[in-house]
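For this depiction, one protein chain was excluded, whereas all remaining protein chains were kept in their positions.
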Amino acid sequence: MTTAAKSRMPLDPALLLVVPAAAFMLLLFVYPFLYGLLLSFNPKEGNWLANYQFFFTTDNEWPTIWTTLKLALPATLINVGFALPIAYKMRLKSRYQRWITTILVVPITLGTVLIAEGMLIYFGPKGWLSQALQFFHLYDGPIRLTHNYWGVLISLVISGFPFAFLLILSYITGIDPVLARAAATLGAGPKSQFRHIYLPLLAPGLAMCFCLAFVQAFSVFPSAILLGSPAGPTRVISIAAYEAAFEQYDYALASAIAMIMGLVQLLIVAAVLALRNAFYRGPVTGGKG
Amino acid sequence: MKHDFKELKLDRVTRQFAGAGGKAFNALDELTLTVKRGEFICLLGPSGCGKSTALNCIAGLMQLSGGSIWLDEQRIDTLPPEKRGFGMVFQNYALFPHMTVAKNIGFGLKMRGVSPAAMGPRVAHALKLVQLTGQEHKLPGQLSGGQQQRVAIARAIVIEPPLILMDEPLSNLDAKLRIETRAEIRRIHRELDRATIYVTHDQDEALSLADRIVVMKDGVVQQIGTPAEVYAQPANLHVARFMGYRNVLELHVAREDGDRVQLSGGDVLITGVRKQPLNGARAAVAVRPEEISVGEGPGGLNTIAGRVENVEYSGRDSLLDVVTSSGTLLHVRGPVTTALNDIVRVYVPVERALVYPAE
Partner (left out) sequence: MTKARQDLHAWFDRAWRGLLLGLMTLFVVNIGLMIGAVATSSFARRWLGTWLPEGWTTTWYTAAWKEFQLDSVLWVTVEVVFAVVFLALLIGVPAAYTLARRNFPGKRMLLLLFLLPLMVPPITYGIPLATVLYKLQLAGTIYGVIIANLIPAAPFVILVMTPFIEQIDPNLESAARVFGASTGRMFWHILVPLLGPGILAASLLVLVRTIALFELTFLTAGPDSQTLVVALYYAVFAAGVRAPQSVDAMAMVYMGVTLVWLLIALRFVNPTQLVSRVKEHPQPAA
């Protein structure tokens, strides 16, 4: 009756609730990823690095990295660069905030394909924009904004800017406005408030936003085909992977390209985060709570 | 679950937590207690003393790190809470916000498979017991704090459990409601003739409700006794302080004579009754403010003179701060006629000056 043994209740059933989701993720995300990784080292012919060698030596393969970067980095810089000041101006809750966020959400949900089709019509050489420019004598001749680099870039901005804006807005509104008011009572003008209060507190969020926006832009796919010229100037790395998989049926090569794609993204993200740490070593909390 | 039980036994129940820096500490340290059918037990102590932990362990919401809990011959600490069959009233009531009063109360019955037909009269009876008849269809959000409290109580008693657990149920109510509901709780306990374990930090509640009080500090039981015992004969200095012995003077031991101890310090000379073996040249004497009288003690014994430096009027009497010429401060309940800066002489009977070892 007076045992001192430790009592044990049966396994907490709540822990089992997470098993289906975890199993699903492991099976259908981790496993294919690992499978693809192994497959990439297992080419049809040649040694285990053959796929990667092929990629880096073939003339229409390895430049795709640079081509994609040429599109993704400017697009991300534009998106984040414009989203920041606009979101900053909209940080105070107002009717506008809700309206503008709603309007901006629309392009995101339309998706890349509709934007591509819309751009082909509107930005095309016979579209309204071209006609308007000609009408106002701002530009003569048809504009060339589709089926080239610019088309893809514009589409990346259209689909990427709302996302960056909403993300930064959610970070900014998480910073207690009382902090800026406190700074004001201590003599800080609006520019100082931004530089000394908001910017440091936003730094981690901005870095995160840049990384997410970059990753989204780097994986551009349908726009590059529909709005670009996939044979040449806008042959992005996802096109290379797709062709390897579904036109050449070389899944090993396709997986290798997908891995390289992931790796490049990882490198850039790591670089951005390292840069942020180099410039700003403050508290990581966004002033919330 | 049995409805007729003889006793609930807690045998060296221990519960550990990982503290700051990874060091484990005992929220409950070898709690041993036997609760008999029909008893009203109060777990009393300051926050952090382990009383809520004890309740959660009994309810099954926390696992034990050591020891065992028995209901008569059956060991229950290995059972999950839904199988123990106790009723519990939570501090913030924990009423299901999306269910009506009737559904809240009937929840335990529903889980036990009681048919809706049989449920109706039982819920009605419970409502009558807590005097909330007519509120069946309201949602908790539409009730006042006191009403929510009573719904929580009704929910616990309707399942006719052998044991009812209450976790500081009155702490969210205002003073007047607290006193009224206290009487209700006592009345319901007597009517049901089960056992109740009640957790509180309020010594007045414990004194008025309990058959026995368990005073706890830092997970360790300090004293188990009837209200009278705990009130008049606290077992150690902590219990004394907690039960209202506001005057605790650490003085030099002048003489020991059996269980009579004479202490001196400055211009204060007190003889008191030793409650625990002393350790060394100093000791502490604890006295209640209401047991110090203004006037001369018999034969001048235990009489102290001082100046009144603060007066707190409280209707029937006043709480006085009396300071002796050597700077010793005494809290005394004196007549309302006493004024600031009066010189008074106060005395305490020897049996009411309790002496403990110095801390």
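Chains here go by letter, A and B, matching the order in which they are written, and residues are numbered from 1 within each.
As a convention for this text, a contact is a pair of C-beta atoms (placed from the backbone, for glycine too) under 8 Å apart; a residue touches a chain by one contact, two chains touch by 3 or more.
Just so we're clear, the structure is a prediction, and the values are computed from it rather than from any experiment.
Contact with the omitted chain, checked across B:Phe17, B:Trp70 or B:Phe107, is made by B:Phe107. Only one of B:Gly19, B:Gly38 or B:Pro80 touches the chain withheld from this view, namely B:Pro80. Among B:Phe25, B:Phe96 or B:Tyr313, only B:Phe96 touches the chain left out of the display. Residue A:Phe82 is the one among A:Phe41, A:Trp62, A:Phe82 or A:Trp150 that touches the chain not shown.
Although one chain is not drawn, its touching partners on subunit A can still be listed: residues 12-15, 17-18, 20-22, 24-26, 28-33, 35-37, 39, 82, 85-86, 89, 93, 98, 100-123, 126-129, 131, 158, 161-163, 166-167, 169-170, 173-174, 176-177, 190, 208, 212, 215-216, 218-219, 221-222, 225-226, 238, 241-242, 245-246, 251, 254-255, 257-258, 261-262, 265, 286, 288-289. Mapped onto subunit B, the footprint of the missing chain covers residues 59-61, 80-82, 84-88, 90, 92, 94-98, 107-108, 111-112, 155, 159.
Everything that follows uses one rule, which is that only the chains that are shown with their structure count from here on.
With centres set at the average Cα position, the gap from subunit A to subunit B is 60 Å.
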